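Of the protein chains in this complex, all but one are displayed in their positions.
Chain lettering (A, B and C) follows the sequence in which the chains are written, and residue indices restart at 1 in each chain.
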């Protein structure tokens, strides 16, 4: 395997696909994970050097099997982007406890599984990076985010714990807070009156992911935040 | 039922028991929850107005059954102290993923179940309080707390989400960060060379819980922190 | 001097006066500082054991002279409440730089002078407390608080630095964030349509100050926050 391998979870039509495009353009072979196989296959056809792996990463056994398959066929990733996310909205009386459990599995447990599977090869190589995408829910719990904000906070703190363990071994872990509504079909439909400037572009997020993933090891960021210029915060 | 009812989870020999004593002394009937039935029965015998309910609150069905039993026999609690905690130490490669899952159940899911069961009666009464005890792991992820810190961060943010929902309805939710080693048999054994001042006393924690639980509704705290005077922070 | 002495800066008609009343009721002799002498003399007349010291604490020399006079006549305070505050509103283009300088003097420099004058006697006695009152501007900079938020952030961090120095010597320093509009004549006039519940009561703030000032030294808070139950945060 002469090209560097990246692995991206949560490759939907928005941020995930943009990250894949940026990495492929930058010379990476990319293993793409998501539940929707058709979408992955279309991307695989469109972007050279990308590989579709359909899986529900909230299903621990299926996730492990796919990770083994990737390593077996493509080798060990030196860059991992954990972009998959499960979300449910509502206050603590409205959400089902099962929804919080499901979101914890996809957002938190899968990061632990992913890091445990991919970090050892990075540590052996003496370099590598794991970047997790998040949002302001990882910092605060608004009432309507009872089944979501706790999972992103747990994810951020887990990433921080992993970062502190892996940093001195040369492996970079970072957490990117996207403090904005991402420009997607469904978010446009939900905010029909907002100007273009209101939305953050997936390609801009991908550019920031690229930057952080390639910071020199003498100067790493852990907490990273991006928002459009007009965002109220 | 003429006396006010409080419910305390995690009634071990330290903080939990001290909170129970403080509440009983302050005039509450107290439902005590913990896994260790012998310990609860001993407390029940010792402290008038306390009631033992042995249960593993990480077991959702058993927990629901006990909460129903409490309501059926003692009525609706107007004060709930979530002090139960499950902890596992080690970095992300050392801990078992199952340990993180277990800690999420006991620390996070049980808070959601508890709040959903007990908040409606408080909202109907127009007053009540839910206090959760935590520690600095709820704010940061050190490398050796990979299976613990994420669960406390999720717990704090879930409490915050519940606080924002219940506040305007007159129900007070607060999160108490205990930034110190609690004075217990096993912590003394683990830190044999530390002076008495190094440890925080369960009775002092209980006093702060009492204070926060009884703040006038015009002046509530959500984030609360306590540490001994000599603590390095 | 058989009674304990407290010193309160910023004794206006609201929070300051309420704190003075609470302390006097709790058995303290109270040295009251503010610019408005008439108001102080009226309080002195009304509340036994209180003493008026009119001064602009932003004037370093006058402030030092008054502190010396207090110590000379009443002795060394064992409790100091820094409640004086200078505020100017507007964005960074609207405010005069001189306003920021003035607010830094009253809010930050005066805390340093006050602590340097009063802490040594507390350290020698092995106990004492310095409580500073603040607000959410100490945590974030909204655009209209360009000449105010920086001064409260500096004040909070200075208090934190002092707390870390004095804690191990038995002297308690805490910072109280009042996350609400205080119920005063001018704030009522500014928010004529708000219900009573919208405002935080000076007497409730005073009660929390009392609590924090008297926490046992095995269980101190540094960051303290209070807000009315209905506050949006």
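Everything below uses one rule, namely that a residue touches a chain if its C-beta (ideal position, glycine included) is under 8 Å from a C-beta of that chain, and two chains touch if they have at least 3 such contacts.
Quantities reported herein were computed from a predicted structural model and do not represent experimental measurements.
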item	value
Chains in view that touch the one left out, judged over the entire complex	A, C
Selected from A:6, A:34, A:146 or A:224 as touching the chain missing from the view	A:224
Contact residue for the chain not shown (choose from C:11, C:52, C:70 or C:104)	C:104
Touch criterion as defined above, residue of C:32, C:57, C:132 or C:149 at the omitted chain	C:149
Sole contact to the chain not displayed, among C:25, C:140, C:191 or C:214	C:140
Missing-partner contacts on subunit A, residue numbers	164, 167-168, 170, 172, 197, 199-201, 204-205, 207-208, 211, 215-231, 233
Residues in subunit C touching the chain absent from view	60, 91-93, 97, 100-101, 104, 108-109, 112-113, 115-116, 119-120, 137, 140-146, 149-151, 153-162, 164-165
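FYI, only the chains that are shown with their structure count from here on.
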item	value
Closest chain to the centre of mass proxy, which here is the mean CA position	B
Equivalent-chain rotation between subunit B and subunit A, CA atoms, steps of 5 degrees	180
Centre distance in Å when subunit A and subunit B are each reduced to the mean of their C-alpha atoms	33
Intercentroid distance (Cα basis), subunit C paired with subunit A, Å	46
Multi-chain contact residues (two or more partners), subunit A	none
